[in-house]
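To start, the structure under review is shown below, and the notes come after it.
Of the protein chains in this complex, all but one are displayed in their positions.
A and B are the chain letters, set down in written order, and residue numbers restart from 1 in every chain.
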Amino acid sequence: MPYVRTIPRVRWFFRHPRYVRYMTREVTCLFIGAYTLLMVWGLRELSQGPDAWRAFLECLASPASIVFHVLALMFALYHSVTWFNLTPKALPVQRGEDFIPDGVISGAHYAVWALLSLAILVLAGAF
Amino acid sequence: METVRTDVAIVGAGGAGLRAAIALAQADPQLKIALISKVYPMRSHTCAAEGGAAGVIKPDDSLEHHFNDTVGGGDWLCDQDAVDYLVQEAPKELIQLEHWGCPWSREPDGSVAVRPFGGMKKQRTWFAADKSGFHILHTLFQTSLQFRSIERYDEFYATDLLIDEGRCQGLTAIEMRSGQMRRFQARAVIIAGGGAGRMFPFTTNGAIKTGDGMALAYRAGVPLKDMEFVQYHPTGLPSTGTLLTEACRGEGGVLLNKDGRRFLQDYGMGPETPIGKPVLKTMELGPRDRVSQAFWQEQKKGKMVSTQWGDAMLLDMRHLGEKKINERLPLVRDMSISYMGVDPVTDPVPVRPVVHYMMGGIHTDIRAATPLAGLFAAGECACVSINGANRLGSNSLTELLVFGRRAALSAIEHLQTNPRAGNDSAIGALADAAQARIRALFQRSDGKESVAGLRREMMQTMEQHAGIYRSGAGLVEACRKLGELRRRYGAVVLTDKTNVYNTDLLQVLELGSMLDCAEAVTASGLAREESRGAHQRLDFTTRDDAKFLKHSLAWYSRAEPPRIDYRDVVITKSQPGVRDYSGAHE
Partner (left out) sequence: MSERQVELEVLRYNPETDQEPRFQRYSVTCREEWVVLDALNHVKENVDPTLSYRWSCHMAVCGSCGMMIDGEPKLACKTFLRDYPGVIRVEPLAHFPIERDLVTVIDDFMAKLARVKPYLIPKEPAPADGSEYRQTPAELKKFKQFTLCINCMLCYAACPEYGLIPQFIGPAAISLAHRYNQDSRDGGRAERQEEIAATEGVWECSFTGACSEVCPEHVDPAAALQQVKIKSTVDWYKKHLMPWAKE
């Protein structure tokens, strides 16, 4: 009888560094989801008046919140970088005989990202 | 023993076997077809062919040109009616492949592109980058998947043909995964099992090229024809023996000795043509036998480059440029870098002649039929003969298609005139005998021969005495040695006596096939006292049309060397002439 090797259903991704990287990428969604909830909570506090809003801002300044924000930013960056690098695979563009190099397509994404980030920072009064 | 009842059984699922299966399925969807192979079809050695398949399509080309190139290239040992058939069917078969989706390389206007190839006066080699055989094989395999009437028996090793009432009635084969033998009862059998280059130590051939198909027919009483003609491909990698396609030279690559001289001009293939502008049918585009022979001669003069794997010449493709190499020779570049550590874009690649193809094989007529009723053969295992004493590159892939289909049509004709099923009990007894023979190997425990040891001795013998240049004394010794090895083979013992996927058993049986084929090679070579095409004798250096414008036939004998006989060559339009590959010929 042929022998079937079993795969550990939960810990399979420890078997190889590339699987760890993959799970990290997938786990970023938890942080992004959490941050979205945070923003919804913030909007709610804003709608409750200046005292509620001030309390919310104080929470945001707490050490735990800072740690969370740093982690969330790191994961969001990882999410975006992996996404931009993989996009050319899903959307190849052929001009004439050759395909536009992957770097150009990801590069365009990074460029747009940088511009949008700059625009938002300006609107938020950072400059 | 489990029995499979089918109409046609095909042994071998490479280009020829798959083409035959598809032709049968298309001709009659009611036909039951058993496609039997010792490997999964994608592994067949057709996948390693690189350069392309020849077929006339350009307006400046003609069937007559293709015919003349082939017949001259074969040193007039080709059967000219068969060559006529080949060149005529070639374009249709190649177009059919295109209709089945083969990704042939194209001209800018969308038509199929062709490239120059050795020994051909005009460009007529259809190609798919430098993986033509790979793409042809996969196109055929994938196309075959749409026909439900093709039943595949993957990893079944065929051991014996079942012959009763003077007809071939099927075969026995071992199912590798269980070790069980199965009887295939069929009214027609097509053998497409490939060549036997693994009898030599240094070859482009993969592990599976052990002449099993040839041996099957040979032992059943069908003669092997022209076995002495073994082709050396001039440009194999010295480290692994694997192939760098002739297309390297077709695209403009040149061959240099250690002084940087394009030495082929000193061996009747000059004058030197401008670098990067190859002239067809001369210099590096001369035929394979002449180029390999030139290497041997130049090596004798000490003009070859010395590498850690022996002497080599240099294949210089630098002038082609990176873009062209990446587009047309990507596999070549990858292999040179991986296995030789040399990038053809920046450096010349050391290469040397390696055994590549067997012109000889199972004797068939122009209809791909052997003398044994119900048995047909096509591809490298067969000898029609369209390749004669030396094959032109890119004719073989075409041959697979043309004669794969032809074998199928002949099998159908045979079925129509032989509707009777065979005698079950008689055939059953034959199958039992085949099984007993194999089981006896498992029972043997006191032999002292190892399969690896015998195989090594066989390879050494072939390398030393049946190489590019042979001598009478050498061939006599080779015949003697192979006879001895065949006797000693009777004492080979299996180290692995289990049943599931026993590759020790497989290698023992493959060795048996190789020894039988090797004996046919050396005996035929000894008897042919002339030099023609790929068979070069140091003691008989010229071509002798008076005595040897004939095909050799080797007849199997269990305990004795093969009996050698002759058969006339079919000459129609082209009388034997001089093979002129010097620039002066046009």
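As a working rule, a contact is a pair of C-beta atoms (placed from the backbone, for glycine too) under 8 Å apart; a residue touches a chain by one contact, two chains touch by 3 or more.
Owing to the predicted nature of the structure, the values given are computational and were not obtained by experimental measurement.
Screening B:Met1, B:Ala27, B:Ala207 or B:Ala436 against the full complex identifies B:Ala207 as the residue touching the chain left out. Among B:His99, B:Lys277 or B:Lys448, only B:His99 touches the chain that is left out of the view. Contact with the omitted chain, checked across A:Tyr19, A:Trp41 or A:Trp113, is made by A:Tyr19.
Screening A:Leu86, A:Val104 or A:Leu121 for touch with the missing chain picks out A:Leu86. Contact between chain A and the unshown chain involves residues 1-5, 7, 9, 12-13, 15-16, 18-19, 22, 26, 86, 89-92, 94, 96-99. Listed for chain B, the residues touching the missing chain in the whole complex are 39-40, 42-45, 47-48, 92, 95, 98-101, 103-112, 131, 134-135, 138, 142-143, 145-146, 154, 177, 206-208, 239-240, 242-243, 308, 331, 334-335, 338-339, 450-452, 495-496, 498-504, 507.
The criterion applied here is as follows: only the chains that are shown with their structure count from here on.
Centre to centre, using the average C-alpha position, chain A and chain B are separated by 57 Å.
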